[in-house]
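This structure is in structure tokens; I'll ask about it shortly.
Omission of a single protein chain aside, the complex is shown with its protein chains in their original locations.
Naming follows writing order (A and B), and every chain is counted from residue 1.
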Amino acid sequence: MKKYFIPVLSLFLITACVVGLLALTNHFTMGIIQERERCAAEEALEIVLPGGAPYTNITDSIEDMSIDIEAKFTCANQSDKGYVFTMVSKGYGGDIIVYVGINNEGKVVNIMLGDNEETPNLGKKAELPEFTSQFSGLSKEDEIPDKIDYITRATITTDAVIVAVESALEIYSEVTK
Amino acid sequence: MKNRSLQEFSKGILKENPTFILVLGMCPTLAVSTTAENSFMMGLAATIVLVLSNVIISLLRKLIPEKVRIPAYITVIAGFVTIVQLLMKAYLPELNKALGIYIPLIVVNCIILARAEAFAAKNNPWYSLLDGLGMGLGFTLAITLIGIIREFLGSGAVFGLQIIKNIPMPSVFVMPAGAFLVLGMLMALISALTHKKTEIKDCSECPMQCLPKKEKGDN
Partner (left out) sequence: MNGDTFKLIIYISFGTILMNNFVLTNFLGICPFLGVSKKLNSAVGMGLAVIFVMTIASIVTNLTNRYLLVPNGLEYLQTLAFILVIAGFVQLIELFMKKVTPPLYKTLGIYLPLITTNCAILGVALLSVQNEYNLWQSAIYGASAGIGFLLATVIFAGIRERLDLNDVPKYFKGLPIALITAAFLSMAFLGFKGIFG
């Protein structure tokens, strides 16, 4: 047993040092990471609802409302100009994040795609303004799939974005009831 | 002194290029090289971890007992990888999402462990630093080259700059099959240039594979 003592001890010491260093790093980066993981970046907010700042984070109060929607939502921001919802729906290559800016008349101002793993040249085209601008001005009364030019060979991606926008509009109508 | 320094540094770039000659670290090379930018950043991240772990392991080389050296190396490497990962999550979140799980997988990147076992454990910190830098640079160059080729052939862009517009490019290149294809072609090319047949080493280059021969009854 004796011959195992020193090796195990030194391994333990090294591990302890490494863990300590990691704990320190974690301590410093934790706040920023949590903030980033939940909500949209300032640039995104500015794009989907121009001039909307400053915002109040109302994610928790909406979560409490348990609204029945197809897409998931991870963040909700409210301002004088309207709302920005961060939606997550299932695309071709995985989850797609869609930021939806809705004004106080219930119309979509603009949308923007966040992280996604759609195929370059196909589904990824949904990120382009040519596609996203089609959603501006739409509201809950519109039959959205009819108003959108589907991306060729990227039906799943297009559907995912539509679902995200529809869900965001649904949240809006619940919140403003 | 200066001659040896140059030698330790430069061997990783051509003669002992980890990707094309030593055939190590294939996982990230194939997975992440869909765009030139992703490839470059992955190469950079791996190089940072490689240099740091090489230096630390070299500094500690007389203090780490033989029996537990592999777990010790892994612990050190995992530590640096996690630090890089946390910093990325906080300050470069888009890159973190792009590289995904391949960031933590840098821990098991054969290149880093192999250099720790083969070099850092037996040389002083200065040469270990150079070795890490050279190998890292070699890896970065290789993976970025593959990334440039795949991004260009697959989507007509390089580093995000759209060079070929309006002509549809074969998107197979940014898909997994394309990775195999490009790497295979490059290997054939290298083989032709160096007149040597590229061997698949049965991953015995990676020291992990020697585990059962050494005694390791402790963790």
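Everything that follows uses one rule, which is that a contact is a pair of C-beta atoms (placed from the backbone, for glycine too) under 8 Å apart; a residue touches a chain by one contact, two chains touch by 3 or more.
Everything quoted here is computed from the prediction, not taken from an experiment.
> Since one chain is left out of the picture, which of the remaining chains does it touch in the full complex?
Listed by label, the shown chains it touches are A, B.
> Pick out which of B:Asn17, B:Asn38, B:Asn54 or B:Gln85 touches the chain that's been left out of the picture.
In the full complex, the listed residue that touches the missing chain is B:Gln85.
> Any idea which of B:Ala118, B:Val158 or B:Met175 touches the chain not displayed?
B:Met175
> Counting contacts across the full complex, list the positions on chain B that touch the omitted chain.
Residues 23, 26-27, 30-31, 71, 74-75, 78-79, 81-82, 85-86, 101, 104-105, 107-108, 110, 113, 172, 175-181, 183-185, 187-189, 191-192, 197-203, 206, 208-212, 216-217, 219 of chain B touch the chain that is not shown.
> When the complex is taken as a whole, what residues of chain A touch the one chain not shown?
Touching the chain left out of view, chain A contributes residues 15, 18-19, 22-23, 25-26.
In this text, only the chains that are shown with their structure count from here on.
> Could you state the distance in Å from the CA-based centre of chain A to that of chain B?
That gives a centre separation of 32 Å.
> Per the contact definition, I'd like the list of chain B residues that touch chain A in the complex.
Chain B reaches chain A through residues 34, 60, 63-68, 71-72, 75-76, 78-79, 82-83, 86-87, 89-91, 93-94, 97, 154-155, 168-169, 171, 174-175, 217-219.
> Which stretch or stretches of chain A touch chain B in the complex?
Counting only chain A, the residues touching chain B are 4, 6-8, 10-11, 14-15, 18-19, 21-22, 25-26, 29, 32-33, 36, 115, 119-122.
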